[in-house]
Each structure stands twice: as C-alpha cells, then as structure tokens.
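Every protein chain but one is kept in place in this view of the complex.
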Amino acid sequence: MTRRAALVALTLPVLPRVGLGAVLLALAVLAGVIVGETALPLRLVGDVLAVKLWGAERALDPIDAGILWSYRLPRTLVAAACGAGLALSGVVLQALVRNALADPYLLGVSAGAGAGAVSVALLGIGGGAIGLSAGAFGGATAAFVLVALLARAAGGGPAQLVLAGIAGSQLFNALTSFLIAKSANAEQARGLMFWLLGNLSGVRWPDVTMALPVVGAGFLVCLAHVRPLDAFSFGSGAAAALGIAVRRVQLVLIAAVTLMTATLVSLVGSIGFVGLVIPHAVRLLVGPRHARLVPASALAGAIFLIAADIASRVLIPGQVVPIGVVTALVGAPGFALILIRNRRRA
Amino acid sequence: MKIEARDLGWRNIVRGVSCEIRPGETFGLIGPNGSGKSTLLKLLAGLMPRAAGEVRLDDVPLGQLTRRQVAQRIAMVEQFADTGEALSVRDAVELGRTPWLSPLSPFGPEDTRIVDEALAAVDMTGMTKRPWSTLSGGERQRIHIARALAQQPRALILDEPTNHLDIHHQLALLGLVAALPVTVVMALHDLNQAMMCDRLGVMSEGRMVACGAPSDVLTPDTLGRIFRVRAMPMTDPEDGSTLFRFLPMEEPR
C-alpha cells in the first residue's frame, strides 16, 4: 500500500510536466513538417494525416502529400530521435567519465563511422551494394570495440576511457584522411564531407523504424539508471560505496550510448554539438539530478535538432545547409555562453 | 555489526590482515602515510577488485552479498571525493539513500526525514540549498558524513574524517560517531584523537602490527618504531587521561 501510494505520489506531480513536454514536442514536429524548402499549408497536415492514419477520402496533390508524409514527417521524427539520442548520450558519458567535455563522439564512434563510410565509398568495399550507412555502422562499432579494449588494457578507469577514445578517434580520423588523400577526387570528398557533417535529407520511414526504437530503448535504459548516474557524481568508487554495481552499470550504459550513437551516425552522419551543449544547457535549467536531467535533455535535444533542421532547410533558399553546420553555428556560441555563465556562478 | 577480516590482502600494499571488529565498537586505524590504511578500509567495504582473503559481515562472507546489500550495511566516506556537478547540499546527502531506493520504492517522505536528520547531525540544516562548489573543505567533509549517515548503515567506514575540520567540528564529529550505535572503523592521523577510540589497529607497511586498546597500543616504543617520533605521555590533570607530546627522534650523531 505504501509503495503504491508512493508511486502515485511520485507520478502525479510529474504528469503535467510529461504533458507539457509532449505538447512542446508535438508543436516542434508540426513546425518541422510544414516549414521547409517549399511551404506547405497547415491544412494539408490534417488532410494527409486523415488519409494516412484513418483512411479518410480526400483529394490530395500527390507530390505535396508525398513530400509531407514521405519526406518531412520521417525526417522530423528522425531529427527528434537523433537530438534526443545525442543529448542522452552526452548526459550519460559526462556522468560516467566525469568530464564536462565528454560528448557522444568521445569514444571514437563518429571517427569510426567516418572511416567506415569512406572505406565503403573509396575502397569499393561491398562493390556499391553496401551503403555508406552500413559502412558507418560497422566502422563505429569497430572503433568503439577498439577503444573499449584499449581502455581496458590501460586499466579501465574513466580517464583511460577518455584517453583511449582520443587515441581511437585520432587513428580513425587519420585513416579517413589517408583514404581521402589516396583515392578521392574533390567531388567525392565533398560528397563524403557533406554526409559526415550530418544530413537528414535521405531520411525515409525505414530510418524512423530504426531510429525511434533504438533511441526509445536507450531513453528507457537511461531513465532506469537515473539513480546510478547520480551516484557517479563523486566518482565510481563513491558509486560503488552507494551500492551501484559499477561495472555492470557502466557496461549497460556505454553499450546503450554506443548503440544509439552508432545507429544515429550511420543514419544521418555525425551531427556535432548537440550531445555536448544540450546537457549543459539543460543542467542550468533543471539542475544536475538525472531524474530530471535525462528526460529534459531528451526533450530539449529533440526540439533543438528539429529547429536546427528547419533552419538548415530555410537558411539558403533552394539549397540545404548541412545540419551539422547549423548546430555548430548555434552550439559553439551557446557553449561559450554556458562557460561564461558557469564562471560567474562559481 | 561485526566485521571480520581474514588474511586480507591486496597486491603488496595490504598483507595478511586478520582482525575482528566488534558490533558497536569504534575502531581506529593509525599508521604512517602509505602504510595501507585507506586500502584496508576499502577492502573492508568490499571496494577493491581482486582482493585476497575474506571479509565477513556478521558471519556472512561479503562476497556473497550484492553491492546493494553491502551498501545497505556499510557506508564509506573516502578520503578524496569531490564532484564537478552543481549539486546542492541536500542533493549530495540524498545520494545516501541510493541503496534503499528502487523504481518500486522511490524517494518518499521517510527518506526526506532521514536526510533531514543526517543534515542536522552534522550541523548543516541551514545550508541545504548551497551548491557544492561554494562549500569549504570542512563543510564538504561534513556533507560526506551526512551522506553516509543517510545511508543508515550498520557500519560506518571513514577515511580521515577529521581532515579539513576546525577543532570544534573535529570534536563534534568524533563525539557523534562515538555515540552512534553502529560499528565505526576510521583512519585517523591525530594520535590524541585516536585515544578516544575503543580499540586501535596500527598499520605499518601493509601489515597490522598491533591491535588493541589505545593505552596498550600507543606505547612510546610503538610510536618510536612505527611513527619515528619521540612521544612523551602526559596526564591531563582534569580527568587523568593520557596525552602525548611529540618530539623529533634524536638522530644518532
């Protein structure tokens, strides 16, 4: 009885906030769907949803309806998943390695993805049958395994993980540079760079069915570990003293983060700054406790990346700016502001 | 809770330590820098990987307990524990409830009460909203103790808990832990403070070279051999207790 009462007491005050979050997210998705290279009327959203979800009969322009349903909606949903996943990964890694500069790409995942994609494109691995995505996923996983083994061999602490991540990233970035220098011409290099900087234009429904479940699962894993994550505030020794099975928790969380990041990088390239800046910004708003930080960062990351994607589509008419450029343009000054504010507080 | 160490060891840093710490006792660990006090404390709390020997908590081998079960029995305050997070004083103390919480038993009013008590016990009730980074070293130390208290352990393991504390809080802390009904094991530097413990263990080069009542252990001979000081016992005229005055060893010319 007391347990149930406690559960109710816990969930009731949270409900309005969950509701508010859902409304904000829905508004962001709506904006992502109607704003773009070409303007779509708001009315079309209702019509298309009525036809697609309830099988209503409406006369729709096939191209407009297709753009909305097959391009914009999956793109916006994946942007949301991607923003949430990267922000969550940032939160988790910053807590686990106790380093404010930790970001989802810390463990070499993004460098590995780049090297994997470039290998596929330039070495002809897979003879054109394997897309860049598959190459990126393979590279990301390989890089992470290498980094993890290296960190383990070096002693296994958070500092070792960070150093191994740096070494792994350097190695894989060098490999990418080597491959590009060896065999790419400018046009290909440009294509690869464009892709590596992050690109949501190729997102379709199958990507949604990859991104949403992976990020959803990752979110649940993080949510289930908010107390362990708090317990890491004073280091892994203190966490262990608080009853946290440190090894297992690290393993589960890092696996979740790697899976999320590798999947997202392979779907849309490595979009920077979200995983670094969003957790810090959200900490300023809701504090360092992970029970709030985890859901708030996921929400903020999702909304931020939808907004960045909209900006990337409308900034230069008729042309799409790589979304990684937009996030960096917003993220770098944002990060500077956070640093300055933190200094004032300290 | 009874804590029993059997032939406990870790690499060469702690070697073959066996001793029994009795329920409710305040056990002090003394020894020069690098003698293995911190390592032994962590071994007792089950926090060192690949340890040799065995620790038993009320006759249950520690290895048979989960980390969570251990944390429900033992709270540990490490020597150097700091955070870059902008935690508040209350946040930090609430962490002590971690081993008792689960998704089915979330943080509730009872936990709030326990945290309030722990804060009061270390005299920090008025500062619960202060961010961690603004606290002095002594205040941080008291918060760590409060966190350990909030853990409601049956044994408290403290590594040099009086570090950073002003003399008032040093005495208050020692009085507090001595009055607690739980077993306390702590490493201490101040040998006069060590006199307040029920029993003392003396560490030297990884071994526990002596173990017993303070007056039996802290002899001028031991102090000379282990700590390389000349100790002059003096008697407090007020209550007749023994105090030490320390002088450098006379170097043989």
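As written, the chain order gives the labels A and B, with residue 1 at the start of each chain.
Note that a residue touches a chain if its C-beta (ideal position, glycine included) is under 8 Å from a C-beta of that chain, and two chains touch if they have at least 3 such contacts.
Definition applied: contacts and distances are computed from a predicted model.
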Next item on the list: Quick one: find the hidden chain's UniProt protein name among "Sulfate adenylyltransferase subunit 2", "ABC transporter substrate-binding protein", "FAD/FMN-containing dehydrogenase" or "AAA family ATPase".
Entry: "ABC transporter substrate-binding protein"
Next item on the list: Taking the complete complex into account, tell me which visible chains touch the one left out.
Entry: A
Next item on the list: With the full complex in mind, choose from A:P41, A:G66 or A:P333 the residue touching the hidden chain.
Entry: A:G66
Notebook entry, point to check: Any idea which of A:S110, A:T141, A:N199 or A:T327 touches the chain not displayed?
Noted result: A:N199
Check: Any idea which of A:A121, A:L171 or A:A238 touches the chain not displayed?
Finding: A:A121
Note to self: Need a quick check: the contact residues on subunit A for the chain that isn't drawn.
What the structure shows: 36-38, 62-63, 66-67, 69-72, 121-122, 124, 127-129, 131-133, 183-192, 194-195, 199, 201-204, 313, 318-320
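By our rule, only the chains that are shown with their structure count from here on.
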Item checked: For subunit A paired with subunit B, centre-to-centre distance based on mean C-alpha positions, whole Å -> 43
Item checked: Residues of subunit A that touch subunit B when the two form their complex -> 2-3, 6-7, 9-10, 98, 100, 224, 227-228, 230-231, 233-235, 237-238, 240-246, 283, 287-289, 345-346
Note to self: With touch defined as at the start, can you tell me which subunit B residues reach subunit A in the complex?
What the structure shows: 42, 45, 47, 66-72, 74-76, 78, 81-88, 91-92, 95-96, 98-99, 101, 103-108, 131, 133, 151
